[in-house]
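A protein chain is absent from this complex, but the other protein chains hold their places.
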Amino acid sequence: MAKTDVELAVPVRRDPWITRDKVVHLLQTKGLLIAFALFLVAFSLASDRFASVDNISTVLRQVAIVGTIAVGVTIVVIGGNLDLSVGSLLSFSTVLVVDLHDKIGPGPAILIMFAAALAVGCVNGLLVGFARLNSLIVTLGMLSAIQGLTLIYSGGQNVDIADQEGTWFAFFGRDFLLGVAVPTWIFLGLAVILHVVLTRTTFGRKVFAVGGNPTAAAFSGVRRARVVFSTYLISAFCTACAAVILGSRVMGSQNNVGQGYELVVLAGVILGGTSLLGGSGSIPKTVVGVLILGFIQNGLLLLGYPYYAQWLVTWVVIILAVWLDVASKRGRLFTTTS
Amino acid sequence: MKRALITSLVGSVALVGAAAAQEPIRIGITQNNVGVDSYQTTYEKAFIEAAEADPQVEAVVLDAGGDVARQIGQMQDLIQQGVDAIIIWPTNGQAVVPVVRQAHQAGIPVVVTNSQIAEAGFDFIASFSGPDNITQGRYAAEMMCDALDDAGRVVQIAGQPGYTTAIERQKGFEDALAEQCPDVEIVETQPGDWNREKAQRVMENFLTKYDDIDGVYSGDDNMGVGALNAAKAAGRDDLVFIGATNFAVGYEAMGRGEYWGSVYQSPVEDARNALATAKAVVMGEEVPFLNYFDTPKITQDNMGEFDKPVF
Partner (left out) sequence: MTKSPLRHLSRIPPIWMILIACVAFFSVFADSFFAIGNFTNILIQTSTIGLIALGMTVVMINGNIDLSVGAVVALAASLAVGLQADLGIVPAVLVGLGAGVALGFLNGMVVWKTGVDAFIVTLGAMMGVRGLVFLYTGEQSFFSMNFAYADFGMSSIAGVPTLAWVFLALTVIMHVVMTRTTHGRNAYAVGGNREAAENAGIRVGRHMVANFMLVGFFAALAGITLSTQMGASTPNLGTNYELWVITAVVLGGTKLTGGVGTILGTLGGVLTIGVLRNGMNLMQVPAFYVLVVMGAILIAVLLVDARVNRRVAGEVKL
């Protein structure tokens, strides 16, 4: 994580006011982590359960589904687009994999589900990448269409896995490796891999180029359509991974199980400081954003606040976090617009 | 499903043509949210099947998708079409009162199904057909008292906030628990939104928060099984799980001895009861105002008497 921070710090100019620059610099690069740490300390003081190993591993497991999707969506957003279809796609993929599990066995079920999810990613990628349609509206339309397809596929029935104890499918959602839950491994593993892809490969550089300055990218020979297409495949792939976790964890699925995930995912990505304008952002920061959301929710519940308190807190936290980011880049707190 | 509908359409068109003299009874239904869970889907299927099986009935089947405003629109559409009776599964018991009144004023009898309408609307409906959710909550409380020998600490996972069924079951449970075994304390209630995965997460948080929980009441078995998943994963197999609306997964868990009890409620019966009530109202027959169908307790002891739910 330190590596990215250093890289992000490069564009900061040296001002004559060294001290202020340092504060700005610190806030810009570490602001989110500082806020996160303060949060953890505050909750730990307020609730004796919060900092327990049990609780932390529970939260890490619970955020794994949102986190796994968010990692993929981060790449779409860095490429300058949005993906609102992930919630519906999560429902669709989970229903598909759970339903096929008992019919054709876990292995083929997972394969077919990944193929179907990637096909949806292809459609998004074709429409946004090659047909150059607006990503917000395309994925909004897909959100509705995939929801309908899920219902048509299942006939509106819940799907269940009959033999919950005997299937190796249980590994993905319920098992532990070295004391850490498998969903957490999947989430963090994907995060590391995609972080490397994004920061160490030509493809990663192209994603930043396409999102940051499409015209310049085009001049330097980057094919925007292909890059955007690939980002949607990655997003669909991550969502399919999340569906495996979800299906295995619950051993069943409802047709609306992913409803609303797209917004929670987006909130995590934004909180991490990835700009919706594209061209900037990082996966480690998204991981932190998702963790903050997870710990806020968990902490408030442990303290006995009603579940909707987290929405109010999230409201304030998101705006403050992004404001901090924007303000430090601007070098002043408020805009000068009249 | 689509084919079923099309044949029903074709069938009804043919009926209108061939037997115009006989004038089929046109009954419109606006459901709450089909597809959100198996209960509602099975209900819809059973309703369509029952309507098709009855040559005298022609059904217009609509679904509000859980949106009150859309349901009001569908009611207005049905009034506009001049159906002979309307069955409504309220998305919200209070918010549909004015449009039910509108139907009443247009001379169309309204039958409320599954989930009761607010009292202010009682004057405008012909009958309520469905389960008694308050009683179901009470049943659950009685089973909880039995299971815990009248003392213990329980948590509650309620249905979607703001929905009548969720509110009534919660109220029935809380009131009866306080009456029948005041030493059983509800330590916390959180909504599970009729969603198994959400219920699982809520239960995980409960388990971290409280070491000494003895029982869990869930607004339906779908959520109850989610809570059971969480408890099993945490190695807490000493908890008593009680639910409502017995789902197939709940029935199976009961068979394995992991789930204590629930309330048996058949969507097929629910749907047939609604259609029969509406038809009787149109035919001018006398129907009871509260036409409850039986929703008995189901526990590990008596589950042999019940068929496994199909949903």
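We call the chains A and B, going by the order they appear; numbering starts again at 1 in every chain.
Heads up, the rule we're going with is that contacts are C-beta pairs under 8 Å (C-beta built on N, C-alpha and C of every residue); 3 or more make two chains touch, one makes a residue touch a chain.
Note that the structure is a prediction, hence the values are computed from the model and not measured.
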Hidden-chain contact residue, picked from the options A:112, A:145, A:222 or A:303: A:145
Touching the absent chain when the full complex is considered, from A:106, A:121, A:156 or A:173: A:156
Residue among B:25, B:46, B:62 or B:303 touching the omitted chain: B:62
Contacts of chain B with the absent chain, listed as residue ranges: 1-2, 5, 9, 34-35, 60-63, 65-70, 72-74, 76-77, 80-81, 92-99, 101-102, 118, 120, 160-162
Where the missing chain touches chain A, by residue: 80-82, 127, 131-138, 140-149, 151-152, 156, 214, 263, 266-267, 270, 275-278, 306, 308-312, 314-316, 318-319, 322-323, 326-327, 330, 334-335, 337-338
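Note that only the chains that are shown with their structure count from here on.
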Computed distance of Cα centres, chain B from chain A, in Å: 35
Complex contacts: residues of chain A adjacent to chain B: 49, 52, 54-55, 58, 61-62, 151-152, 155-158, 160, 162, 174, 246, 249-257, 298, 301-302, 304, 307
Interfacial residue positions of chain B with respect to chain A in the complex: 1-2, 34-38, 40-42, 44, 188, 190-191, 195-197, 200-201, 204-205, 208-209, 222, 225-226, 229, 233, 247-249, 252, 311
